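Omission of a single protein chain aside, the complex is shown with its protein chains in their original locations.
Moving on, here comes chain A:
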Amino acid sequence: MINAIAVILSCQLAGEVAARGLGLPVPGPVLGFVLLLILLMLRPALAEAIGGTARGILAHLSLLFVPAGVGVVGNLDLLSRNWFPIAVVLVVSTVIAMIASVLTFLAVNRLSGGGHD
């Protein structure tokens, strides 16, 4: 597990350094994700070494959003004053984004002759 943590954190660190050093608009962890993917493609054996830990973190992905979500307490004033428009904006834009995205995916998949999963 400790090896897996070392690999994952190193990728994140390299990603942060690259993002800041090169002034890229892409966030460090996303670059770290790309970097780890490249490492996995170069050395498929690595997948076995870090797979368990990576899946362990991802299995509880929801937990990681709780601290930011609790930040609602610091914004209650603003949110309660504007709760209706904010609720409408969030629900409508999230639902139509999903509809637009899923229909585009299926349409392009059909056009490019891709099969079903």
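Heads up, the rule we're going with is that a residue touches a chain if its C-beta (ideal position, glycine included) is under 8 Å from a C-beta of that chain, and two chains touch if they have at least 3 such contacts; residues count from 1.
Just so it is clear, contacts and distances are computed from a predicted model.
Between the names "LrgB family protein", "ABC transporter domain-containing protein", "Ribulose bisphosphate carboxylase small subunit" or "Spore germination protein KC", the one given in UniProt for the chain missing from this structure view is "LrgB family protein".
Residue A:V66 is the one among A:I2, A:L22 or A:V66 that touches the chain missing from this view. Not every partner is drawn; the one left out touches chain A at residues 5, 8-9, 11-12, 15, 25-30, 32-37, 40-41, 44, 47, 50-51, 53-55, 57-75, 78-79, 82, 85-86, 88-102, 104-109, 111-112, 114, 116-117.
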